[in-house]
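Sharing a structure, written as structure tokens. Questions coming.
In this view, the complex is presented without one of its protein chains, the others remaining in place.
Take a look at subunit A:
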Amino acid sequence: MRDADPSTNEREFLLAALKDGARIDGRKFYDFRTLRLTFGAEYGAVEVQLGNTRVLAKVSCEVIRPYTDKPTEGFLMFNTELSPMASAAFEVGRQTDEEVLVSRLIEKAMRRSRALDTEGLCIVAGEKVWSIRVDIHFLDHDGNLVDAACIAAITALLHFRRPDVTVVGEDVTIHTLEQRNPVPLSIHHIPICTTFAFFNNGERMVVDPTFLEEQVKEGDMTITLNVHKEVCALSKAGGIPMEIDQILQCTKVAVVKVAEITAQIQAALEADAKNQIARK
């Protein structure tokens, strides 16, 4: 089922409100929606709620043979298949343009930025390496799937613990969870995506668009930064042309947002770590 276009009333009201300096959900232009992180009982499961957008990420690992030309590198795989649960517009088996874009952005932000150290996943060079798999499930689509997915993915990777391994010569022992405490992954930095939507002939830029705002937007841009003010990825695929000053302005806003979100993620992880200890 295709999504119905917004009615003329909705569209005009949204654009007029933006021109007057307001967003219809009451947020300021550079405000993210309320971010809620919920961890599962097992390591590597996190549910992210960004307003009404809901994403679930689950990390799992397995031991496999590495590529022959890269014998010391482990694997990191992302699965971002959109299911009809998030929106009836997503069909099983058929990839929409949006799905392709979300998938590519996550790959660029997470994998290409070397957030996870794949060399650290090596067990025995040329024979055994860890393959880390991140399954991202979209449960509810109310705009800005990319940012929510990125937060879910990196938080799940930070939360995940892989089984401890001892290598004595040729002998590899993978300890079960009862034998030894599992080990966290080595994550170099925390990339966070910030998506901007453009309106009113390129004059208005808003952060974290809702679904309605996405339907009405003229263009969009996603900047992936980390806390150290390093740009991991920048994606502006088409849409209305924007001036350089505006792009730089967006980057400045993104720096602030990324710092806030990273602090929130780390606080949530610490709180969950305490809960885990209390539970045991």
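Keep this in mind: a contact is a pair of C-beta atoms (placed from the backbone, for glycine too) under 8 Å apart; a residue touches a chain by one contact, two chains touch by 3 or more; residues count from 1.
Heads up, the rule we're going with is that contacts and distances are computed from a predicted model.
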UniProt protein name of the chain not shown, from "Glutathione S-transferase", "Alpha-1,3-glucosyltransferase", "Coatomer subunit gamma" or "Ribosomal protein S5 domain 2-like protein": "Ribosomal protein S5 domain 2-like protein"
Chain not shown: contacting residue from A:L56, A:L76 or A:V206: A:L56
Contacts of subunit A with the absent chain, listed as residue ranges: 1, 40-42, 45, 47, 52, 54, 56, 58, 60, 79, 81, 83-88, 92, 133, 135, 137, 139-142
